[in-house]
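Here the complex is missing a single protein chain, while all its other protein chains stay put.
Chain naming follows the written order as A, B and C, and within any one chain the residues start at number 1.
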Amino acid sequence: MPAWLDDFLWTYQNLVYALGINGLLALSMYVVLAVGQLSLGQAAFMGLGAYSSALMTLKLGLPFAAVLPLSVVVPMVFALAVGGPTLRLAGVYLAIATIGMGEVLRAVYLNVDLFGGALGLSGIPERATAPLIYGLLGLAVLALWLIGRSGIGRAMEAMREDETAAEVMGVPVRRYKMGALLASATLAGLAGCLSAHVSSFIGPNEYGFEPAVTILSYALLGGIGTPLAPVVGAWVLTLLPELLRGVSDIRLVLNGVIIVLAVLFLPNGLLAVRMKRIGARTAA
Amino acid sequence: MLAQQLVNGVLLGATYALFALGFTLMFGVLRVINLTYGFYFSAGALLALWMARQGASIWLALPLASLGAGCIAVVLDWMLLTRLRRVQAPELSSLMVTLGGVLALYSALTSWLGPDIRRLPPGIVSADAFLVGDVRVTAAQILILGATALLVGALLLLMRGTRLGLAIRAMAEKPDAAQLMGIDTGQAAALVSFISGCLAGAGGVLIGLNFNAIHPYMGEAMMLRGFVVIIVGGLGDIRGALLAGLALGVIEVMTAGYVSSGLKEAVAFLILVAVLWTRPSGLFGRAVLRRA
Amino acid sequence: MIPLLDLSGLTRRYAGLVAVDGVDMQVMAGGVHAVIGPNGAGKTTLFNLVSGLVPPSAGRIRFVGQDVTGLAADRRAALGLARTFQNIRVFAAMTVLENVLTGLHARLAVGLPGVVLRLPRFRAEERRAVARARAALDLVGLADKAGQRAQALSYGDQRRLEIARAMAPEPPLVLLDEPAAGMNPAETEALATLVRRLSEFGATVLLVEHDMGFVMDISDTVTVLNFGKRIYEGTPQAVRQEPAVIEAYLGHKVAARLAAGAKAGVRGAG
Partner (left out) sequence: MLRRSLLAAAAVALAMAPAAFAQGDAPIPVGAIEILSGPNAAYGTAIRAGLELALEEVNAQGVGGRKIALTVEDSAGNKDQAINAARKLIGRDKVVAVIGPTLSNEMFAVGPVVNERKIPIIGTSTTAVGITEIGPYVFRTSLPESDVIPVTLARAKARSVKTIALMYANDDAFSKSGFDTMKAAAEKAGLNILAIESFGSKDTDFSAQLTKIRALKPDAVGISALVEPVSGVLLQARQLGFGKDTLFVGGNGSNSPKLGEIAGSAADGLIVGSPWFVGKDDPANQAFVAKFRAKYGRDPDQFAAQAYDCMHILADAIGRAGTPEPAKIRDALLATKHGGVMGPFTFTPGRDPASTEGVVVLAMQGGKFGIASE
């Protein structure tokens, strides 16, 4: 490999990782939005995955091959525990309840010594690699794509449009909501584990309100018509601050303005296409 | 000490309630999570600061800054949300557009004014504390209590006693029906934005005065507590916001005073989650029937 | 003979209001059974109780002999209890065919692994589902519009689509919530034909309707609700003559005057 290419890859290595990881986070948002649930627990799930996997690596010395699959356990157990009462909530109530849970977890990280308080956990070895991250992302997109194309995807879209009508048509809405929440916890947990194992340090403020909203904005900017759309949204929003480096003083301003314009003029996201599934082709 | 802590709690609660009044109105009537609300709070405080530095007294700066924040709210609502309201976009779009909006607004304000914390000129309100028994209260705190009580009273009067209030309430209950009744929903939305913005601006001035900390991001810092208050109090419920704000303040102070200050923040969200699990539409909210 | 649907002591209270008050009612298999009553009589609440959108405060619901009181709406749908809505609730952004396929969701016995692994069984199921959906669209006369977005349909067609969506799984019982609302006389006439065909198709129809002419034309049995209570049940002819019904609709004075005068029907009232 020529030296400049090596340098190039090294320079953008973190960005390359972040694109893949944020893609997974966008999918974890997508799966709940796809069934019409505005659940904003993704950052919290990510934190649970990151902290539990970092502790497994640092304190228990488990190999990464074991840590990665185990990292989804805590987020999933948490999702199962809170899912019942939480999924009864609708709309903004659900959004704010899930944000609240994230804040409670943040307080736990800050106050329990095991999690290192505000100092977080540092010295996490770099174990995740780009092929692993993108392999997982690819698998997730593929699986969600196949589901989206099937009758289950159709039922999910029906739930998104009118949950009550879908339920009366025989769509098991409670089961699908719980399934979506678990899938969301799994994807975010994996993303948390991967991010902890590429950046050597994690802290409690990375999983609070702001990250939760950022993850939401990935999915909203990209759209939720297909699983690829939120990933594109994540990529745009991850690249944007780097592309705007040259205008550092006002780059956050531009970032905000771009989001506003995108929502106002592309209301269904950057990729506003519907899934191609049986019977979905529209005739003029 | 208990008496002082109770007073501390009520005073803190009053600031929460004061912040939440306009928020709950905006949220409850316009049905959007408008994240720009915190910006009006900051804008009000910074406007008052600017006026005070020009030599205006607090009694002039407070109402003018409040009106200024109201105007900013109307303009931003028009810029960001009218289009979405017209095409009846899903509530997620408005969340997103206001998210982009606040990001741009706070950043612009910060790069213009700098992120420093400022305070209103000392002496604009006496900083001396009054001693009532063992309990100390400052003029700014009394001002906050008084203003909160006054604003709650005025809002209740407006909502219950006037045609305008009736129209706003109709909009909150059934936007479509309100339109059929001949209410110009565009105008009503602008009006609600204006009132909310004014309330936010007044809150920003008073709270900035009380805590001596005025900076571009001050509204952002209040937003999470604001959410807790308006959800626990019930969306659009003025009295609920007052009660929930006071309750939250007292509980936080008591937790920090008698349990552990590390739990002070968590307790707000534990209450929120507990309330939502048991009473999904807020502690004081009416049950929302599932539409079938 | 076991009734298809059997309600006993069904009650639903809201704060300070009893919307449905101890209703006993049986729907026998076959034919068209209508529930009528003045505004606020509790008809829609009754439908929501039966389809499982609202839990009852008291009472039991049996469907095909099975107690379904505690079952969620989607489970009842899977048992063969279908319905439409008073205010049209089609999935607007989906195509007409997809709407009907959604109605068949409970009939598609393929789980997540089948979907992700693209098992042949999953594709066969889908093909069968499409055939059934097209048959349902044929029934309501929308076969040529299968590929259109639901939101592009006319109001009357959206109502038909809702009926097709409900009928696709060939449910033994279908609940129609004010199917004629907002239709002109010609459309209402066509709808009456359609509803009769549904019952020929094998479904029992339970409907709530305001249009008295429509009800009298097509119903075999009529149940009358007032203030949440069942006040009368009988054939359309009997209902027309029943003083309690006339009083419920027109108030005491008018009823008395009518009783004194000619024995006129209450056609069109409501």
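The rule is short, and it goes like this: a residue touches a chain if its C-beta (ideal position, glycine included) is under 8 Å from a C-beta of that chain, and two chains touch if they have at least 3 such contacts.
Not measured: the values here are computed from a predicted model.
Undergrad: Report, in label order, the displayed chains that the undisplayed chain touches.
TA: Taking every chain of the complex into account, the missing one touches A, B.
Undergrad: Quick one: which of B:61, B:102, B:256 or B:275 touches the chain that's been left out?
TA: Residue touching the absent chain, from the options given: B:256.
Undergrad: Go through chain A and note every residue touching the omitted chain.
TA: Counting over the whole complex, chain A touches the hidden chain at residues 4-5, 7-8, 10-15, 18, 110-111, 117-120, 122, 126, 199-201, 203-206, 236, 239-243, 245, 248-249, 251-252, 258, 261-262, 266, 270.
Undergrad: If the hidden chain were put back, which residues of chain B would touch it?
TA: On the chain B side, contact with the omitted chain comes from 1, 4-5, 8-9, 11-12, 15, 107, 110-111, 114-119, 122, 127, 129, 136, 138, 207, 211-213, 215, 217-218, 220-221, 252-257, 261-262, 264-265.
FYI, only the chains that are shown with their structure count from here on.
Undergrad: For chain A and chain C, what's the span in angstrom between their mean Cα positions?
TA: Computed value for the inter-centroid distance: 41 Å.
Undergrad: In whole angstrom, how far does the Cα centroid of chain B sit from the Cα centroid of chain C?
TA: 46
Undergrad: Please tell me the distance, in whole Å, between the geometric centres of chain A and chain B computed from their C-alpha atoms.
TA: Measuring from centre to centre gives 30 Å for this pair.
Undergrad: Going by the contact rule already set, what residues in chain B reach two or more other chains?
TA: In chain B, residues 290, 292 touch at least two other chains, as defined above.
Undergrad: Which parts of chain A, given as residue numbers and ranges, touch two or more other chains?
TA: Those would be 164.
Undergrad: Within their complex, state which residues of chain A touch chain C.
TA: Residues of chain A touching chain C: 143, 146-147, 150-152, 154-155, 157-158, 161-162, 164-174, 179, 274, 277-283.
Undergrad: Which chain B residues qualify as touching chain A in the complex?
TA: Where chain B meets chain A, its residues are 27, 33, 80, 83-84, 87, 89, 91-93, 95-97, 99-108, 111, 224, 227-228, 231, 235, 260, 262-263, 265-266, 268-270, 272-273, 276-277, 280-281, 290-292.
Undergrad: If you look only at chain C, which of its residues touch chain A in the complex?
TA: That would be residues 51-53, 72-75, 77-78, 82-83, 85, 89-95, 97-98, 101-103, 105-108, 110, 112, 115-116, 118, 122, 125-126, 129-130, 133, 146-149, 165-166, 169 of chain C.
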